[in-house]
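Shown here: the complex without one of its protein chains, the others still in place.
Right, chain A next:
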Amino acid sequence: MNFEELFWALQVMAGLGLLIAAIVAVRFKNLVSAVIAMAVFSLILSLEFYILQAPDVAIAEAGVGACLTTAMYLLAIKKTTDEEVIE
């Protein structure tokens, strides 16, 4: 196995993972499950930037996507009532 085949295999896997995570984040009924799916989406997007040789963009995406977005969405959901949250 040379490096080019590995690169294209990683590209295909990251694209499929992005598609699956985006569809699932839209279609989950539970709000916390949707936030976790958004965290998975940002994880795979950070991996995609990383594969495309842009580590600084990957660091920025990890900081915004993994930490700030998840924490802010959860702090917002915590203020809502129970009928929307508990399945």
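One rule holds for everything that comes next: a residue touches a chain if its C-beta (ideal position, glycine included) is under 8 Å from a C-beta of that chain, and two chains touch if they have at least 3 such contacts; residues count from 1.
In this text, contacts and distances are computed from a predicted model.
Among the names given as "Cation:proton antiporter", "Trk system potassium transporter TrkA", "Ferrous iron transport protein B" or "Digeranylgeranylglycerophospholipid reductase", UniProt records the absent chain under the name "Cation:proton antiporter". Although one chain is hidden here, its contacts on chain A can still be listed: residues 1, 3, 6, 9-10, 13, 17, 20-21, 24, 30, 32-33, 35-37, 39-40, 43, 46-47, 50-51, 55, 58-59, 62-63, 66-67, 70-71, 74-75, 77-78, 82, 85-87.
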